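Written out below as structure tokens is the structure these notes cover.
Of the protein chains in this complex, all but one are displayed in their positions.
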């Protein structure tokens, strides 16, 4: 990956991060699951709390924060999307690792929203403890009753009533809501159903302990509950919050969502590439040790083909994602729209292909709790749906491409 | 599917079975999971016990038994592979349904082995209660330490000591061992490591409560424990069983395994086709109801393409499987070897493609507990590994094809 | 392929046909191309004329004619679609072979149309010499200016003027028009542009030597001109034919087209399966003889995988096609609509996959004139377009499937 010059600072961070993963994350993978399984699952994991100060001490904290949100790097950030992308790939190799570095979704997106659009009071109350890793947060957008592929469908209501807003709605896939330290949610809903289509939605801060907020159940992904993080189905019944909890202003929910999506997609995609790279590493390790029909698995041509195609697909997906990150850094999210949509299609599908091949090389171990592969698969599979299914992003790529050729075509 | 003439008896059974599924199985899918989740998971499910007598009363019991094992149909069987295949597809649409009809793996295979090779005493003790659905059974073959793709690798030992055999070994993926009613296991291991490669292995009956038999843990499959059935990792330490528990004779384990595999693969494949058909049905239902971008999902061409390709792939996989069943009925398992290998590759892969499309149409619901799709996917994925990975069967197809053209080629 | 009982008559025909191919067709493949290349390309090939009487003498003549068109088998036909399908697969293994048996497109479709809808005079003038193999015929439907995927687009006009019709239009891909013995064309065009959409088109007989009929050029298909058969672009300028040349009646062009399509698709698909089977045979032959990296190509796993996947795909495609044929025979073309659409998608794509793998195994020889593979590929590729592109038939499969589930959905 010599294509992109990497600054000395990023090279140094990359080295330290890799060393941290080797020293503290990979050796603790079983321990993480042991702690979750031995508790009631929905408690915060002590292992992560123990590792956080270590990560902070190493300067591996809040690295996701873009220069605009952390111009002096005082929170730990200040990296461009292209620079952070390379680090994000490393963290993504273990699904619970990003939280150790305070770089996990949806907190990263929520922190960015607060840093960019929050009032000083909102920042003091929520952003500071989030940046310190003291609390966790959720993002309540998707609804069970409507097709999430079309965000204008969102039906939850946010109605002004004096100095308060009254919130009603049912949300699901509210990720992170399982963690008892999750105390705040950014909630998306309609303030004005009669407004122009992209001005109907607003985002508002809803503390999780507000009366009327109920976690109905935790969703499973394939058979995983992803405890203690989790994905909640929640109801909001006549939930009242101060009017000052509104973010940016009524009707600006879409605008916030747009700003949030670009970096989030880079993060998701680079984590997926990290997962794919890890799956490939596991596949190679297994295929050099396990013997079948008289020779190591890597002695069988179809295993070597699996390895080679994985290498070729990962390298292409990484380059495409880095290119999208670079375009965001240089020409902006709007101009990079087609590229961002493209990686959202490419990265999960490549990760799934590679992980699936690794599962096949591992046999029964591959689908079981003995490797991280099946859980990786479940998470990568979800990313073909979350934040819009493949087809929605594919349509965006097509639309941008047609426009580049001067053809305007509405969705048919 | 008018290609294959169906006898009046089978047409009648098909009708009754379908009616039973509609009346008793589909409406109880949530209830099944409720009972499992509310208990300690590893208890027998009352719902199934309640439904068994109903199935017996309808004459929908032990239908899997081939004519050779049940010539008078007194146990409920007597259908050809081709005939039973059509019924197996129907039962397979819900993963726990086959047990209601006493047609679930691995009990079916175990019952066939006992019916075909068991002594009168073995039959009286184990086959009768199995045929009555009073007990359950397991099949202990796969081992964690060796590549299961090559069955000659199996390392467990079965050593004669006076009137007993002493059994030692570690097995995993012993399916069905989670159920407390599972009281007997057919165990495969080496009686003579110095014998010719295909005469080293034997099969022996091991009661689950024999001292030295330990369930170490239950494996998960993409996060699912498949309770109460389950897949156990078990150790056998100096387990002693009477010499009369040997099946067929020392060194005949491979011979038994071969006889067992053919029908088992037809069953697996037809259940997979049932699952694929069900996933397609769910996909169509969802796509006619859910609206996105102003029209039902089925109004979007890529959804219609998903439906059409699923239809085409399912129909082909079904015809191929029925053909393999027909060949087993007419020319025998050995001659049908290539066809049996082919369906073992084709059916799981087709099922996975169709289920995956259905998941995509359902969005978040598709990967969650709200549809059977994610669990179907996990099970179908496992069938690309269980009983030999794809590549092993692909090699068999190639070998048979080369032989048909007069080319002999050893595995390279 | 034991699934389908084959009658003794068909078994006998199959044996004689295979023997004829072995004796007269395969050994003459190079000779055919030599004769075409040595002449001016657009002359009738003497080899074919020499073989025709041999085929007639063997009773291998006009086998395509359905029982309804040849109830007494006096022309050589009388086979069901299912029966003829198996023979069609054999003939299809060499692209010019069907003509030797008077079973080549578009003559077969044209003969069927004349047999079913022709007046006694039309039959005497055109059907009899066609059945005798004395003349050849063409079918003029596709137009360069409009999307052929939607047959209602056809723009050519057929206007009544006294006792004559006046025909104007531009057609291309008029297959068979290159042969100097091609003396008659069935022409499709609009008689009433104001009629209901499916009643605008008519079919009419146009002798090729009528003034105003001009062959503008011959189309190439991946560089092949398919001489002497060929695919013409033709103009029809004020072409006048007697009113008695109208087939069935004005406005019934669609009706005729529908009747013609079903059997034609079975034929195309079975020939494609024949081609795929032949490509697989060549692949196996080559891979057993050619050595690379110290062993025969078949000693390399990826070659064996190519062979195995080809076998699995061909068997599935054949079964699907035979099923469609059987449904046409038993429930009729209309009920079998979904199945006929399905094979039109499946068969060419399977053939292309198999042929492509064979090309890869042959290396440079595979794309050259030294094997029939590249030409097979070109022809199979065209069949993903001819008679409607894949997507049109995929839509039909989806529509039928949705209808079966009670969902009505217009093309979106």
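Chains: A, B and C, in written order; residue numbering restarts at 1 for each.
Basically, a residue touches a chain if its C-beta (ideal position, glycine included) is under 8 Å from a C-beta of that chain, and two chains touch if they have at least 3 such contacts.
All of these numbers come straight from a predicted model, not from anything done at the bench.
*Asks:* Taking the complete complex into account, tell me which visible chains touch the one left out.
*Replies:* Counted over the whole complex, the chain not pictured touches A, B, C.
*Asks:* Hey, which of C:239, C:386 or C:407 is the one touching the hidden chain?
*Replies:* Answer from the full complex: C:386 touches the omitted chain.
*Asks:* Sort through C:172, C:236 or C:254 and give me the one touching the missing partner chain.
*Replies:* Answering carefully, the residue with contact to the hidden chain is C:172.
*Asks:* Determine which one of C:120, C:193, C:223 or C:406 touches the chain that has been left out.
*Replies:* Checking the options C:120, C:193, C:223 or C:406, the one contacting the hidden chain is C:223.
*Asks:* Kindly note down the residues of chain A that lie in touch with the hidden chain.
*Replies:* Here the touching residues of chain A are 1-4, 280-281, 284-285, 287-288, 295-296, 298-301, 304-305, 307-309, 311-312, 315-317, 319-320, 322-323, 326-327, 330-331, 338-339, 342, 345-346, 391, 394-395, 397-399, 401-402, 405, 407, 409-410, 412.
*Asks:* Contacts of chain C with the missing chain: which residues?
*Replies:* 142, 144, 147-150, 153, 172-173, 219-225, 290-293, 297, 300-302, 359-360, 363-369, 374-375, 377-378, 381-382, 384-386, 389-391, 411-412
*Asks:* Name every residue on chain B in touch with the hidden partner chain.
*Replies:* Counting only chain B, the missing chain is touched by 300-302, 305, 412.
As a working rule, only the chains that are shown with their structure count from here on.
*Asks:* Select the chain at the greatest separation from chain B, using centres from the mean of Cα atoms.
*Replies:* Farthest by centroid: C.
*Asks:* Roughly how far is chain B from chain C, centre to centre by C-alpha average, rounded to an integer in Å?
*Replies:* Those two chain centres are 43 Å apart.
*Asks:* Find every residue in chain C that makes contact with two or more other chains and list them.
*Replies:* As it turns out, chain C has residues touching two or more other chains at 300-301, 305, 412.
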